[in-house]
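Input: a single structure, listed below in structure tokens.
For this depiction, one protein chain was excluded, whereas all remaining protein chains were kept in their positions.
Moving on to subunit A:
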């Protein structure tokens, strides 16, 4: 823009300086453009290399496909386990995150809310291995009595059919860990959204005699609806791709479809299966795992895309 304004005669008056300016601008601009194109290339590279290395897996069968007739019957059940565990995690995290975020934004006095907000932000940084470690050592044994109770009272629901696992390292435990891992991120986004509700609307509701809950229900939640859906979908995307917590906590049976989330016969997730099997994979098995990774990539992409779509649609409306 600046160079365009310059008069041609002026440029001739100061040839050296003008040239450095133009050269500098051109170099800088090209570098920035190059970096941007590199990002495009990198993402294309991720897709291309996964496809190149994943496609040979379509020929795999029997031993190469981990005892399944084809790669589809190996990846299919894993996909099921991935979706089931993430869906459970989402069910657990939704009320907790909304409650936590509302307490921080609307209920707690700011003396409590601020440090808690910081604590939640810090917890978002706890690495997934540590969550997995805690899941095995602390959470899993404590889940067993809960599983017993669920099995006694809700055994008629296929999810809790039992028999109850003794170690507690089941898909439900993994889902709880996933929920806890997604909690800080989802809460952080929700808090931002709740805090953005126009104060005037909240005060108007209170002035009309609404109780605090009525104010939240009538002013805050409608305003935040699309943002909440987007936040939860982003949390779901996280849970889908999370590897280590599941790989560590779950004692998986392999690629099976099992609705029972409290027994020791568990479905596995794609990410955890890759992490667990990679160490002793060779030959076509690696291609099978890469193919599974490709399937996971497509799935998380779809969920994230949906999340962004909902979020932008909400922004336009607001």
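What we mean here is this: a contact is a pair of C-beta atoms (placed from the backbone, for glycine too) under 8 Å apart; a residue touches a chain by one contact, two chains touch by 3 or more; residues count from 1.
Going forward, contacts and distances are computed from a predicted model.
This figure omits one chain of the complex; the name its UniProt record holds, of "glycine dehydrogenase (aminomethyl-transferring)", "Transcriptional regulator, AsnC family", "ABC transporter substrate-binding protein" or "Phosphate transport system permease protein PstA", is "Phosphate transport system permease protein PstA".
Considering the whole complex, the residue from A:84, A:100 or A:252 that touches the absent chain is A:100.
Contact with the undisplayed chain is limited, among A:87, A:133 or A:218, to A:133. Against the chain not displayed here, subunit A makes contact via residues 1-3, 21, 24-25, 27-29, 31-36, 38-40, 42-43, 45-46, 49-50, 52-54, 95-100, 102-103, 107-108, 116, 119-123, 125-134, 136-139, 145, 180, 183-184, 187, 211-214, 216, 237, 240-244, 247-248, 271, 274-275, 278-279, 282-283, 286, 289-290, 293-294, 296-297, 300-301, 303-305, 308.
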